[in-house]
Each structure stands twice: as C-alpha cells, then as structure tokens.
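Apart from one protein chain that is not included, each protein chain of the complex appears where it belongs.
When the chains are written out, they are named A, B and C in that same order, and each has its own residue count from 1.
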Amino acid sequence: MEPLDQEVEESELELPSDPMQLMMGPSHPAMHGTVRIAVELSGEVVVKADVQIGYLHRGFEKSCERGNWTQVFPYVDRCNYSSPMLNNVGYALAVEKLCGLTVPDRCQYYRVILGELARMADHLVCNAAMAMELGAFTPFLWWTRAREMIYDLFEEETGARVTHSFGRIGGMAHPPTDNFKQHTLAILDKVVASSDEGISLLETNRIFMDRTMGVSAISQADAIALGWTGPCLRSTGVPYDIRKAHPYLVYDRFEFDVPVGHEGDNYDRLMVRAEEVHQSARIIRQALEQMPDEGPINVDDPRIVLPPKGEVYDTIEATIRHFKIIMEGLKVPAGEAYGYTEAANGELGFYVVSDGSGTPYRVRIRPPSFALVGGLSKLITGQMIADIIPTFGSMNMIGGECDH
Amino acid sequence: MPTFKIDGKDVPFEKGDTILRAALRAGIDIPYYCWHPGLSIAANCRMCLVEILPPPGRPPMLLDVLELDREKSAYVNVKKPKLQPACQVPAGENMEVLSDTSEHVLRARHSVQEFLLLNHPVDCPICDQAGECKLQDYWLEHMKTKKRMRDEPVHKPKAVSFGPTIVYDAERCIICTRCVRFCKEVVKDPVLTVRERGNVNEIAVSPGRELDHAYTFMTEHVCPVGALTTKDFRFKARVWFLRSAKSICQGCATGCNAYLDYDPRYQRAYRYRPRDNEKVNQHWMCDEGMLSYKLAHDDRITLARIGGKQAKLAKAVSKAAELLKDGPTDQTAILLSAQHSNEDNFALVSLAKALGIKAMFLTGKADGEGDDILRHVDKNPNTAGVKLVAAKAVGSFDDLVKGIEAGTVKHVVALGSAVPVEDADSTLKQLTTLVVVGSSSSSLSRNADVFLPACTWAEAHGVYVNAKGMGQQSLRAIAPADDAQPGWKLVADLAEALGQKFAWSKLKELRAVMPAVKEPEPEKPEDEPAENADASAES
Amino acid sequence: MGEMIKPTTSQVIQTGQSGFATTKFNELLAWARKYSLFQYPFVTACCAMEFMSTASPRYDLARFGSEAPRFTPRQADVLWVVGTVSQRQAPILKRVFEQMTEPKWVIAFGTCASSGGFYDNYATLAGIDKVVPVDIYIPGCPPRPEAVLDGLMLLQDKIQRGDKTPGVVKPRHDPAENLVQLRRKTG
Partner (left out) sequence: MAQKLLDILIERFGDSVVLETHNHCGDETAVIDAAHWREVATFLRDDPRCKMNMLADLCGVDRFDAEPRFEVVAHLNSLHFAHRLRIKARIGDEDGEGALLDSLVPVWAGANWFERETYDMFGIKFEAHPDLRRILLYEEFEGYPLRKDYPAAKTQPLVPYREGPDVLDKLPPFGADEGMVFGRKHLDYVKEED
C-alpha cells in the first residue's frame, strides 16, 4: 500500500518505545533442553538477556554419594544423553586414575571406537537440531537416519540404544561382539556420506548462510576467558583439543586433524562439527586396524572386576567375590583426582574424591555445556531475537549435564 | 615396655601377651577365626600362622615337605620353616616374627582359607552372616583365587534347631569351637560340643539338652561365619543395609554397651550387638538384653492423647498445663522413671523445683532374676541415675500408692511407661490429674488424662547410669516416630505452658546444668583388642 | 490395565449392503479423535533422543495420525511428558496441562516421567502423576520407539473405548517365561 506521507523521514515515523520484556522458555517448543531466557528487546534486537538454567537439575552429584562407585555409570549416561559412551569412558578414566589402574590395550581401543561413534552421533544430532531450527528439515531427517545406524551398532554392542551404562571401572561390561569390526566399517561410510549430503544442502545455501554467518560471533579471548572448550572454542580458531593436548587412552597413536573456524559464529560451529565427524571416522578406521582381536577387556583384579556369572552360581569363591564387589562396592583408595576427556561438547571433567570406602565421597562433573551456556547471554546480546534459537542450537546445550 | 619385631616393625608388648594380642593392639592385622579376646586359646583354625625366626645362633625349625615341581612334573623334597599360631605363642623380648612379608605365611593363609571354603555351600545369598562374614573378608584379603576342587562337597545337616533361639547350619561351620568354649567358659554350662572328625565333624548339643541358657545369643555373636543364626534375626534384614548406633542396653541395671543396628530406610531397629567394654560387659550380653531392642517399637504410643483420645501435641501440652495449674502443689507429686535417661528425669525434677512440688516418687519395672555374669536383678537401666538427678530421697512406687490411697496425692506428673506392680489401674483411677510423659502403653498411659509421646532411648541421645554408678551415653539411632519428642523437651514445653521458663532449651545446655555423672567409659578398653573393631568404626 | 482390545473398524462402523454405514455418534467421534491426535511435546531430558527417533522416518509416528505437533497447549490433545520433571519444572508442567482443552490425554514417556526413576532425591518429582493425571505410562529408560508406538496405540484404543483408567505399556510376552524355558532346554 501507499506510504501515508512520502515527505516524512523514517526517523520521524519511529515512535519512542520502552524495551520489551520477554520470557523464552522454560517450555519453549524450540528450546530442546529446558532453559529459560529472560530477554529485553528494543524492537527485534536483544539488549539484555538473562539465561536461567536448572530446570533439569536432577541431583546427579548427590545421588552419586549414595550408591557405590560402579552405580554412578547409569547417572553419567544420562548426563549427556546424546553421547553417553563418552561420559562412561570419561568417568571410568577418572576413577581409574584414582585407583592407578590401566585397562588392557584392547579395551582402550574399544573405548576409543565406541567413544568416537558416540561423538559422531552427538554432532549429527546437534547439527540436525540447529538446521531444523532454521527451517531446514531435510538434513534433520537424513541425519537422524544416520544416527539410527550408530544406535543400531550400539544396541548390538551394549544392548541399549541410548543409555548404555557400558563402562566399568577397570574395563567394559562386555568384550566386543564377533562382527564388531566389520559392522562398524559397514556403517561408517554411510554415516559420513549422509553427514556430507546434509551439509551440502546447507553450506552454500544463501538463506542458511545469511542466517548464520557472522551471527553470534565470539572472540578467542572471550571464549577462553569463559572457559569454553570443544567445537565452540575451536570455531573461534583456537586449535585446542584434549585428545591432542593431553592425549588419553591411545589417542596419541592415531593421526587426525583438529578442525578450526575463524569467525566463531554459528556457521563455523556447525562446520567444525561437520568436519569432526570426518575426523572421528578417520580415528575409528585407524583404531579398527590397530585393535587386537584377542586379549582381555578387563583388568585382572578380583577386587575390581566381577567374576563370570557361571562361576558365581557354582562356587563359593566366586560368590564371595561377587558379594564383595556388589554389596560393599569396590574400594577406591582415599584421595582425589580430576580426570578430563574431550567429550562432544568439550572438556568433560570428573573430579572424584574418595575416603577409601566403597561409596564415592564426592563426584563432581564438569560439564562442557555449563561453561558454554554461561557465555550464551553475552553471545545473544545485540542479536536479533530470531537468532537466539539457532545460536542456542549451535551451543548444543545438553540439559542433563548442564543442569547436573 | 619390652618390644619385639613383626615384619621389622617394633611392637611393644606386656608380659604374657601373645603375638596376636600385641599385634592387634599395635594395629597390625593378623587374620584369625578361632581366637576371641574373651575366650581361651584353641589355636585350631590355623589362620593366624606366622613365621618366627630362630634366635641368633640357633638353627631354624624346618619341616620336610613334598612340593610339586612343575618343570619336572614330579614331587620333590623341600624344607619349609615350621609356622606357629600367633594367637598361642607368647611374645618374647627381641623376637623376630614374619607375617605379611613371609611367602610361607601368605601361602599358609591362602591354603587354610582354601580348605575352609572347600566344602562351603554357595549360601551367601541366603546367609544372614553375608556382609559381616570373616570367610568373605579373608577370601578377598588372603586368597583371591578360584575354586580348584571339582568334587561334590561334603553335605551336612542344615537348619538344625539348637534350642528356642539358635539355628545351626553344619555346612557353613568351620569348627572354630568359639561357641563351645563360650558355653563352657563364660556361661559355665557346657551344652555344646564337637562331634565326629575331619570334614564331617560338626557342633552338637549334648544329649537330652537344648541350647537354652541365658546367653544363647552370644553363641551366634561369637560365630565368625554363618553357622549359628538367631531365630530372631534370621531372614529379617541384610546387614549391609543396616547402620549401627552406640547404644546402652535397656534390659537391666548393668547397662551393657551395645550397638543398635537399624535400617535407615524404614527407621526400624533390628538387633543388638554387644560393644566391647571391659569395665561393664567385656564382650557379652544376655538374651534378655539382646531382645530388648524390641522396646523401640513394641506397643508404642507416638501421638499425644487427651483422656484417651488422640490430639495435637501442642493442644495436649496446654491441656496438661491447665489441668495442673489449679492443683495445689502440696497435693501434686512427680513420678520419675528408672526407664528414662538422666535428661528426662532431670527435666521433670527441675519442673518440680520450679513449681515447688516436694513429693517425688520412682517407678520402673519390677525386679527380675539375676546372675553373677551380667544380669542384674534391677531390670531398669537408670535407677542410679534417677537417684542422682533427684538429689534427694525419692519415694518408691508403693509410697505413691499409699499416698494416693490416703488422699494426700491428687495430681501426678509421671514419666515413663512401666510400673513395678501387676495392676495399678485401680489406684491411678483415683487421681484427679494424671499427666504422663511416656513412650509405650501401660497402666500409666491407660489412666492418663493427658499423654505426651516421648522418644524411646533409641530415638534420642541420653545418659544412663548403671548399677556401678557409671554414666554412659546412648546415642540416637532412628528418627522419632510421628509426634514423639525427647522427654526432656516435652517437660520443658509443659513448664513453659505453666509459665515456668527453664534456663536451657538445647541438649548441650541441659547437660551443662545437669548433675555431673562419671564420664562415659571409652567404648574400647585399652588393654583389649576389640573383637568387632570394624563395627566400632561403623557408628 | 495395559491390556489392548483392538476394535476392528467394522465394530465401529457397520457397513450395510446398499452402501451406507451406521454407527454410534460417540463411537464415530472417538474414532475420529483417535486418528487425529495433536501432540504437545513437553520434552525435557534423555527421552528426547528416543522421541526424535520415534518421530523420524524409521519409526514414523505419523502413521498413527499423531505427528502434528502443536506448540501451544491450547491446540493440543495429547501431552507427551518426555523425560525427567524436576521439582522446579513441576509448576510449569501443571500450567501447561491446565491450559489444554478437553478432551485431553497425558502420556508419561519413560521411567522418570512415570515414577521419577532412579532420581530418588531432593531435586526430582517422583512421577508426574503427583501433579497431573496420566493416561498412559511408558516404562523404559528411555523406552524403545516400539514401546512408544505401543503406548500410542494403547491410548488410541482407550480413546475408542472411552476408557479413562490409566494404562501401562507392558511387554507383549513375559521375558522371564522365556528365561525359564531357556533354562529347561540347557539343562
């Protein structure tokens, strides 16, 4: 329609307006993960944002102080539920550090492979969610399909699709299945291909680029000061990856690159994740080659590893061993240790304190996304309100670990 | 103090100490089954074997043994030092003992443990001892290997009833003869004995007898494995769910130290275990006392009552206050309870002082039978304590009855739930006012105009003074049930409702003003290694 | 509880010979309702992963006419409570439920939503039925998509029958039973 008066300048048309208060969440459709953002808007621009988390606080750390050391695994599973295996491994490594244990070679490779698979799944989910929030539904469907393949593999190995509780202190719950290697190789290409396929729809897509490039960018200095790690830190150009900086398990035996971005904006975050899927695949391929087919998975120590079930039913010795571990919990020497691994979102730390009994005295999880979301308000201030959701998506906030 | 060496560490000992005793006192752990600090030395389990180096200049005591040489796959002659039981060999000046550092000793322990488990049934899942079983602990510490025997184990009678309280399982028994020695030496009633030999031997009750003396529970307590179990605790709870609180037995005036084991999930007490105290009960308790944990739950009243009807606690307190207000103090008496702690009684006494009530009487259970081991005729845990806090002559319950009959006593504030006579209802009915602070139902609670629910000893901290005049603290185990509160708190509320404010409101403050009793004795006497040292760490 | 009685369409609609159909009005209504369930996903935690799988092509929730998510409770028929609900979240859940218009149904997706699961502590609501009434409980931590579909079908069945009693998704056969047989076979 015709403007009322073409002589009048834009500025005169504008009316003075107070900033508008708006509550996003905690049950906002696009907020996967329950978080609440109290934003102050002038027009469409966010002038002030207060990110409130804790709607999924499930008392993880308190619960850990009630069972025994092994009973913590189900809880860590559910801390980062889009890559539980990485949490399993992280916690197991922390406790083993305290016990001074080293698991057999075969187990180390096994952990690496399962962990990297979980990382791929995690990145796929994160990217899928972010793309979907920008209206790109096709990649979401493709990537969920790819994730299903990984889930199937996990189901075959661990018996569970999502929450495996597969890690054990001093090893894993079961040795790899017979077809583990070939099945992994079989899905690997499909998953990577599917990831690329999805990315090809996005990376040069004009709408997508306009919506993400230069949006919610963060400088290296800020990111470091905020304690950011993982893909979000790397997207700013800092090549910091714990697998390289402080190699654990057998990561020093593989060659892989650490992808970095330069802007630290949403686009980079997505692309870094996309590239890491490739790197994970690389690591898995090498690991599958090097992994021995024979050999024990668990350390050989009756105080730590459960006996075979068959013996438990038949001989008193094995029954006693089973009882000691299950009823009293394996005894972890008194002391404290901070085990840190590179989870899908960054540094996943477990600070475990033991008083020498079978019950953890304190299990502290250092969730990567807690630090990330801590920087969210800084990120979205000055952005359009419509960019909050994709920014939030690109952080990959996982309620379980962020809210403990 | 003379010393000798264990694994190169200097260990002090007193004349007559065995190696084991000295080691335990020095905190060096030597495994043992059959030895018990309170019993004679049998040295039949062979678990505590140690290697004793010969004195300088003397040849070592060696044995010829055959050993399988795996290379030659044949048995060859080798010499081994003769190991000796640490529980039996007395420590000597400058003696050199090898325990954990001698592979002979380690192998011996491993073998002993393996033999003990040879015919042991796979019973842990259904065994009450599981979780506090020495076989389990020592397997992990000293064996750690699988079963080698592929034979069918020897089968023996299971679930044999030894008497009204004890069940015996021969397959689990390791014939340490602790129970036998206990009956013989402590109770002086040798009703148990060992029958047969080798791996078919078992404990038996002497013909025509049952295991029915006053200390049968102790046989279960001394049993290091699950062979003897009490019918009372059997299949009731799993010990790893239980926690222990340092408590004082409520059975009689001896005031035996005990652990009250309770389940925090259900807030329920499950059993008593004796707590070593050389000055009071050494390592023992009587059946009566062991069962007195039931008082924590049996016919409790946990809600306030006004004239027999349930009521809110606050309402009941104010009601009690208004009932007492109009009673002339010379016609009012207070009834102290030897069943309750010093704190409760002291609170009531100070209430009496505040109101100017002169008449004080004492109630409690009637006397029962006693013996010269532990059981006291006075079946109340705190008679001495009441006399102490009352700080003046206290009339007996009969005096109170006389007073009521004579009409000189019309109003009574009573503590406790036990009366020494069969039926006091007829007397108590004559009272104009009866305010009772008690924990369970009795003729007092039945006739109370107002009943205030007090905690049992299991639900509150309290000091009890035993017949010897020793003040001992009993710690809280379970949380107060429903409206129940510590007696002293209720009395304080009552006093406040009557317009009398006490100087104290917390337990600390109360204890500060309470007449001092002798300090609680240490749980673990210095000169005795604790049989259940691990347990004392629990609470 | 949890048993499924599948009514065939003919039970709902009797087709006569000469090309007309008769049915009861409320049955027709129920039949229409059960195949067009608009859902409000109240997604909080781990179960979201399986919820995604269920909605995605492989398991395809859409087959049951209940794919359309409505992000305002006022337009939704089914409230999917997916994941743990903390004490802090409880009031919000209650409010969302109250904003929904009748007829409305609630599905407790996963163990946490059903009972609080093993988060038996100060922070967690021990089952959403403490706050809102629940029609279908889907156990599992998280439940497999198959179980979820089973739960949805159970709900549809209940809607058809106008059955208001809550139901639990159970395994179609008793796993223990097989175990016993297995034991017998092996010896």
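Note that a contact is a pair of C-beta atoms (placed from the backbone, for glycine too) under 8 Å apart; a residue touches a chain by one contact, two chains touch by 3 or more.
What you see is a predicted model, and the numbers here were worked out from it, not measured in a lab.
Which of these touches the unseen chain: B:D100, B:D212, B:D232 or B:D263?
B:D263
Taking the full complex into account, find the residue in A:P19, A:P175 or A:G227 that is in contact with the omitted chain.
Going through A:P19, A:P175 or A:G227 one by one, A:G227 is the residue touching the chain not shown.
Pick out which of A:L98, A:A131, A:L153 or A:M397 touches the chain that's been left out of the picture.
A:L98
Return the single residue from B:K184, B:R209, B:R243 or B:H297 that touches the missing chain.
B:R243
Write the list of subunit A residues that the hidden chain touches.
52-54, 57, 59, 61-63, 65-68, 71, 97-98, 100, 222, 224-228, 238, 240, 245-246, 327-329, 335-338, 340, 347, 349, 351, 353, 357-359, 362, 364, 366, 370-371, 373-375, 403-404
Across the whole complex, list the residues on subunit C that are touched by the chain not included here.
So the residues of subunit C touching the missing chain come out as 1, 87-88, 90-91, 94, 114-116, 118, 120-127, 129-133, 137, 165-166, 168.
Please note the rule applied: only the chains that are shown with their structure count from here on.
How short can a chain-to-chain path be from subunit B to subunit C, counted in steps between touching chains?
2
Taking mean CA positions as centres, which chain lies farthest from subunit A?
Farthest from subunit A by mean C-alpha position: B.
At what distance in angstrom does the C-alpha mean of subunit C lie from that of subunit B?
Here subunit B and subunit C have centroids separated by 54 Å.
Just how far, in Å, is the C-alpha centre of subunit C from the one of subunit A?
Averaging C-alpha atoms per chain gives centres 29 Å apart.
Give, as an integer number of Å, the spacing between the C-alpha centres of subunit B and subunit A.
That pair's centroid distance is 52 Å.
On subunit A, where are the residues touching two or more other chains?
Residues of subunit A touching two or more partner chains: there are none.
In their shared complex, at which residues does subunit A touch subunit C?
Going through subunit A, the ones touching subunit C are 26-27, 29, 32-34, 54-59, 62-63, 74-75, 78, 81-82, 125, 140-141, 144-145, 147-148, 151, 161-163, 399-400, 403.
Any idea which subunit C residues touch subunit A in the complex?
41-46, 48-50, 52-53, 56-58, 69, 71, 83-84, 86, 88-89, 92-93, 96, 118-124, 141-142, 144
Quick one: in the complex, what on subunit B touches subunit A?
These residues of subunit B touch subunit A: 117, 120-125, 130-131, 135-136, 139-140, 143-147, 240.
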